[in-house]
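Would you mind keeping the following structure in view while I ask a few things?
The complex is shown incomplete by one protein chain, all other protein chains being positioned as in the whole.
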């Protein structure tokens, strides 16, 4: 596995993201240390990505023939977040392949321009039954390109 | 953030790990897709690392003056895991710094020699009050070196 | 333990509640059956009650000398809720004792007047260190009475 060093970028800012949604924190997101537990950030990432797909009509839960399998996730934590913070989540895409997409997500505390955490989420879209990769539809590919950012 | 490509190593096998513990899955670890949700893997990682530290007398919950802040986590998912699987978690260390450690964790299904998932977890040890880095104690450093593996 | 029968009331409606807040569901709130997992409802209850206390200045996380220990929780499930539903949570109080309160919470799907689920949450307020019951402050008692409903 790669060292954390090469990944250790400066935090993103809000202008780096074309799409935002709001995450409501919950009391038990906080752990013993008084901050949101590291695993909980990934439930935010999941919700941001799937919320975007649902909003755009690209994901119908329970009726999907193509589902997004998660093959890699990463998160870097720069500054603490804690309930009852309200969080703005920025979303963008990178590396749109034949049947896979890398989503990048950054979490911003209200009033802060610098990400408190950021990471990625790699989806491979597969047939729900055979679990073999399905090429992205033209509609989905077009939409994902609208969120694309140069590397 | 780095591309997933350079990280895309082959799955580890059991012989790559000097320490194991067992993870019991729970009914609601499974999500809509019938497999353990990607975020839940990180609760396993947390439990493996902290369980090791508690077992070795290096972490007393509620009394700690030094706490491990998580600064980066990553997971790669190779094969599905699902409740009611029982999981063997392998643990090892890498990059033991002055006040930080990279833990590597791999999850093995019972009877499988190849990891279903693997990832890392970077802890920076800080003073509980000031949140400034604290150098690792000699006792802890010595123990972490016993789990070290060459890169 | 009492039979579920005596508790088996008809679902509440919105007019039964003096205070509401909104709950944002998350992708992994849904379980294998495609609905929000029964345990997750209690994380909503927790968030509604603590959110109310924080909003009213009665709970400062991390600085509290008096904390609310949960001694009993109950939930009845009438109709399914699922991500990505947005949920309105109604809150009211009953049985305001010397150092304890019973909160009643009902969850309404947007556009529905009848509760999809309802339950209670009994808090005993204790000293954070000694864990002995602390009488409710006059300020808190007065606020809780504003949410009170006749039985």
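Just so it is clear, A, B and C label the chains in written order, and each chain counts residues from 1 on its own.
Just so we're on the same page, a residue touches a chain if its C-beta (ideal position, glycine included) is under 8 Å from a C-beta of that chain, and two chains touch if they have at least 3 such contacts.
Every value quoted in this text rests on a predicted model; they were computed, and no experiment measured them.
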Missing-chain contact among C:13, C:76 or C:134 belongs to C:76
List the residues of subunit B that touch the chain left out of this view. 22-24, 26-28, 30, 34, 43-44, 46-47, 50-51, 54, 61-62, 82-84
Tell me where the left-out chain touches subunit A, residue by residue. 27-28, 30-32, 34, 37, 39-40
For subunit C, which residues reach the chain that was dropped from this view? 1-4, 6-9, 32-33, 37-43, 45-46, 61-62, 67, 69-77, 95, 102, 104, 118-120, 122
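Assume only the chains that are shown with their structure count from here on.
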Chain whose Cα centroid lies at the greatest distance from that of subunit A: C
Between subunit A and subunit B, tell me the centre distance in angstrom, where each centre is the average of that chain's C-alpha atoms. 22
Measuring from the mean C-alpha position of subunit A to the mean C-alpha position of subunit C, what distance in angstrom results? 30
Per the centroid of Cα atoms for each chain, what is the distance between subunit B and subunit C, given in Å? 35
Residue list for subunit A, restricted to those that touch at least two other chains: 43, 46, 61-62
